[in-house]
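In what follows, a structure is listed as structure tokens, so that the remarks can point back to it.
The complex is shown incomplete by one protein chain, all other protein chains being positioned as in the whole.
Chain naming follows the written order as A and B, and within any one chain the residues start at number 1.
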């Protein structure tokens, strides 16, 4: 009460000078923006006649600083106005409440949509061949959904921050690429069961192998590092991810180096190749041949793999190992006092996550038909992590939505060619994808550090299932 | 020995469940525990008391494997106390445990923390409560049964496919959890997050969680800290019933003398990492060194206090007899 009395005259005074204050603040912000953008936007280093020279862009600089000045001024007068009472909200977010209401419906609805998606795509784009773009996009999104769910086991459930997840994706992809193109294995099967056997069946044999290998690598890399504290663990996993990529680049004899491995056998319908001709998939089912058959089949393969990941995660969460993962995230010392071997528990989380990364990698290789170290940079790890965090750590549906939003958004940025009309032909919108992505990561963290779905579902209940507020859930060592 | 056949040995000498022998713990130059030896009787409630900074929690951390003692032996006996020969052989062959059909001996100083709990069956609670706050009360109790359930789930394989044997195990674990929920009066809150419980309930839940892991020795680090008098009384009841119904021996650190003197059979007093008194609550209560340590009297003044107490004790006994 005393406070209100004290500040009442002051606030009356303040309201008179709100505009002056807002102007002053906006002016300072503009000045800072000028300082920040001045060197890099105001000047452009260009190579003129073989030597480096400077171009000047005062107009662009002025426009950008102007936008910041005006934007800040408007914000000062509206959202950040001292007369406005800030609303402080804790507890469940809008998405949580929405989730509670439509929760039972949303999972089956999304699943049904995912299953029907190729049909919708064909209908929407008016034909099998024009739907290629949409189905491709669907495959891309599902790949990232699966990767997000895989990483979610490590980061969301066990609370271990892994910045090198792409390493396991790479191990999976290279496992398939190397095994499928291996001449000795091909010869072995050629002598045993027929010439085409290995190229037709390679994917289906290599898929489990890729998962196993990645899981194994998860254990090998995880074993020495898992007693590290959160930030250190993050950096070491980042280092491992980079080491694997650098080895892939430099070990030319084995991995093909920077050029990668091309002409990897394609996916087959359980041994039936998607080809024109007698033995092909189309002939077998009496369809007219279309290259889209293979793509749609790939779509269902990745959908199946993603659902496998989701199903396994849901099951594991209700098992002692899954509960131990979450307990580990909550309090490692308490876990040890209850007889839980934390090293094994962490390893199991790391290896399980890695295994699903390996499956996804194997799928990536068969879809692209080509692998190279270029595809496994740190940016991919960052993107998967961003999906997990934006989705709300531990939440399956949140991660799926985040993957769709992020990958869909990134894809939309590819289609900004119309902006060339405004900025000229030299303007390349694809350059801005990662720029916007980086900015979005910061903005999302500032806006919603706990992600879209912040509540946690209990794994067992006596009478009533109540979701646990995100404020109580700890984030582990990260 | 033969000259005193009529005074029976106290239980902690006759059948110790835990024997701490010449325990040292050094942190750099600091000696936190200095040549400490004591025994905890099977089925006893034993209290470890002492002024702040006396090294009580350090002793706990050594017993439960969170710290590796600098020196010393910690012998935990399942079933019956080991003979000297058994103990010597286990120590010499470098094993961490020797387990027979009905008895076993564990050298806790050789075991990592999770094995102390999982194999030697020593459970503990913490001075600043460590619950899994984001998990529900029931989940906390399920996590405590991890090792048994892990084996029952076939290290996740049986559980992943939902085999009936796993379902039975899970059902039994839930029943066990329900029993303990009932015992600590938290059945109504089973589905609430542990972090939402009031302080006293969190303390009780932590004890229930420790008991769910099926210990033979329960170590409680200041279980009554922050409790109101009524809750302290309830705690006494709970600890007594744990001992009576489950035969679990209890070792506790406590500052609340109403709890210590009320329920314990055996009290050990630490000061500056050394033992200054060891005996029944009554014996300890009247030990001048204990009083000196608690009241902060100079070394020289100990004798004075001693004399004063003797006079007082003499006075009260004459009063009682008259």
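The rule we apply is simple: a contact is a pair of C-beta atoms (placed from the backbone, for glycine too) under 8 Å apart; a residue touches a chain by one contact, two chains touch by 3 or more.
Keep in mind that, in the parts below, contacts and distances are computed from a predicted model.
Hidden from the displayed complex is a chain whose UniProt protein name, among "NADH-quinone oxidoreductase subunit J", "Branched-chain amino acid ABC transporter permease LivH", "5'-nucleotidase, C-terminal domain" or "Endonuclease", is "Branched-chain amino acid ABC transporter permease LivH". Touching the chain that is not shown, out of A:26, A:157, A:234 or A:404: A:234 (per the contact rule at the top). Considering the whole complex, the residue from A:19, A:116, A:220 or A:247 that touches the absent chain is A:247. The chain not shown here is touched by just one of B:38, B:66, B:106 or B:180, and that residue is B:66.
Annotation for chain A: contacts to the undisplayed chain at residues 32, 35-36, 38-41, 43-47, 51-54, 155, 161, 163, 224-225, 228-232, 234-236, 238-240, 242-243, 246-247, 250, 333, 378-379, 382, 385-386, 389, 393, 431-432, 434-435, 437-442, 444-446, 449-450, 475, 478.
Here, only the chains that are shown with their structure count from here on.
Distance between chain A and chain B, defined via averaged C-alpha coordinates, is recorded as 47 Å. Against chain A, the residues of chain B that register as touching in their complex are 64-66, 113-115, 117-119, 123-124, 126, 130-136, 138-139, 142-147, 149-150, 153, 155-156, 159-160, 162, 174, 178, 187, 190-193, 195-196, 209-210, 213. Interface residues of chain A, counted against chain B in their complex, comprise 312, 315-316, 318-321, 323-324, 326-327, 329-331, 333-342, 456, 458-466, 468-469, 472-474.
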